[in-house]
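What follows is a structure written as C-alpha cells; I'll ask about it next.
Every protein chain but one is kept in place in this view of the complex.
Naming follows writing order (A and B), and every chain is counted from residue 1.
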Amino acid sequence: MTGQSDSSRHPVIVLQDLVKFFGRFAALRGITESFSPARLYVVVGDNGAGKSTLLRVIAGLTQPSQGSVTLLGARTAHEVAHRIGYMGHAPLLYDELSGMENLRYFAGLYGREGDAICGNSMQSVGLDPELERRVGQYSQGMRQRLSLARAVLHNPELMLLDEPFSNVDVHSARDMAAVLGRVRDKGKTVFVVTHQSSLMEQVADEFVHMSEGKIVSRESVRQAPASATSGVGGER
Amino acid sequence: MKPLSLAFIVFTLALLGFSTYQALFVAPTEQTMGEVQRIFYYHVPSAWVAGVCFFVNFLASIAYILKRSSNADALGAASAEVGVVFCTIVLITGPIWARPVWGIWWTWDARLTTTLVLWLIYVSYLILRRFAAGSQTQLLSAVLGIFGFVDVPIVYMSIRWFRTQHPSPVMGGGENSGLDPAMLHAFLWNLLAFTCVGIVLVVARYRLQQMENEVEAEHARLALAGGSR
Partner (left out) sequence: MLFFSLLVVVIFSFAFEPTAEQSRVIAGGLMWVAFLFAAVVALNQTWARELRNQVLDAYRVSPAPPNSLFLAKVLGNFLFVVVLEVLMAPLFMVFYQLRSVGPVWQLVVIALLGTWALVVNGTFFAALSIRTRSREVMLPLILFPISIPALLAMVHGTTWVLTGESSPDTSIKLLLVYDVIFTAVCLLLFESVLNAE
C-alpha cells in the first residue's frame, strides 16, 4: 500500500486549460484535469467529442493551441517517450514486414533487443509469433492486435490506446481487456478510448465522459486511492 | 488608416514622381545606348528591392521557426510576394533593355541569371503556400524560406563560375567606367523611391495578412465560447 500512495501523490497526467483548434473548429475547448497513476481510465463519448484529439495531444503528436500538458513530470511527451506507449486509429505497422519483424524493428527504436520480448508481446494479444505472413495480408482484427502488441512492447508506464477493440472479435477483445487490467494491476496507467465501453466494465477504474471538446463527467467504478483526483463529478 | 501611414504613402508617391522625372527628363542620355538606357533606373533598383525583400523573408522565416508567431509568418508571406513582383520587373525590364541595344532578348549575365533562379525559388515558395494543407502552411513555408535564401549566395557563385563562357554584356550600367555624376544622382533618387514603394507594399500586405489571421482567431474564439454548431 505504501507504494501506491507514494505514486498517487504525483498525478501522472495534468491538463491545464487545454484548447485545440483545427482551423475554426474547436476540438478541445478548455480542459483542466489531472489523472492518477496505476488506474485504468476509459474515455467515452460521441463521435467528434474530441477523444482521439485528447489522446494525441497527451501523446505529444499534436500540439495544443492553448494550455499545457504535463505527463510523468515532464513538459513534453518526447522527454519521456520511452515510458509511453501509443496506439492510434491506424495500425502504425509496416505492411511489408511480418509480425515479428515489425515488433523487432520497433523494439529497436526503444533500445530493446530480443525475440523473447517480441514473442511474448505477440502471444499476449493472441497472435502466433511463428507466423511469417506479412502484416499487409493480416485481417483487420489481427492488425489491431499486433498494433497493441507494438504499443506495449517496451513495457511503458503510461499507455494511450485509441479504439484498441475495433474490428476485433468479442472473445479476443475480452482477452485484451483482461490483459489491460493485469497491466494496470502491475502499477501502469492505461487510457483507453473506445465506443465499446461494455467490454471495459470489468476492469475499468474510471469512466471519463467527453462531449463537444470537454470532459463533462468522471465516474469512478472502483475506489479511488487516498489522494483523489481533482476531477469533476467524483463518484456516482 | 493611421495618419503616419498616410503621410508616408503620400511622401512615397511624391518621391516616385520626382525620381521618375529625374530618370526620364533630367538625367543625360547615354552615349552609346540612347534613351532605352533609362530603363537602368528601374531595372537595378527593382533588383535591390527584391533582394531586400527576400532577406526580410529569410529573417521572418527564422523568427517563425523559433517563435511560431503568426506575425512572423505574415511578414514572410508579404515580403515573398512583393519580392517576386520586383523580381518580375527585373526579368521584364532586362529583355526590354537588351533587345534594342544588343539585339538579343535574353543574356545569361550573372545578375540576370541569378534573378531568374531567385524568381523560380520564390515562386515555388508561393506555390507551396497555396498548396500546403491549412495548418501547416506557416511552418512549411518558413522552412522553404530558409532553404531558399541560404541558396542565394551559392546560386550567385555557381553562375559566376559556370556561365562565364557566354559572352555577356554587362547590364550594370556604368559599373566599370564609373557613372556620370548626373546619372548617379537620378539613380540614387530612384533607389530611394523604389525602396519606399517596397516598404509601403510589404507593410500593406503584412497588415492584410494580420487582419486575416485576426479574423481566424476571432472565429476560433467564438467556436470556443459558443460550442455546438
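Simple rule for what comes next: a residue touches a chain if its C-beta (ideal position, glycine included) is under 8 Å from a C-beta of that chain, and two chains touch if they have at least 3 such contacts.
For clarity, every value in this text was computed on a predicted model and none was experimentally measured.
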| item | value |
| --- | --- |
| Residue among A:Ala81, A:Ile117, A:Leu131 or A:Val179 that touches the chain left out of view | A:Ala81 |
| Residue of B:Ile9, B:Met33, B:Ile65 or B:Leu188 in touch with the missing chain, whole complex considered | B:Ile65 |
| Per the touch definition above, residue among A:Leu92, A:Ile117 or A:Leu131 touching the missing chain | A:Leu92 |
| For chain B, the residues touching the chain missing from this view | 65, 117, 120-121, 123-124, 127-128, 131-133, 135-136, 139-140, 143-144, 146-148, 150-151, 154-155, 157-159, 161-163 |
| Residues of chain A in contact with the chain not shown | 59-63, 77-78, 81-82, 84, 86, 88-96, 106, 109-111, 150 |
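We take it that only the chains that are shown with their structure count from here on.
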| item | value |
| --- | --- |
| Separation of mean Cα positions, chain B and chain A [Å, integer] | 51 |
| Interfacial residue positions of chain B with respect to chain A in the complex | 134-135, 216, 219-220, 223-224, 227-228 |
| Residues of chain A that touch chain B when the two form their complex | 19, 21-26, 29-30, 65, 212 |
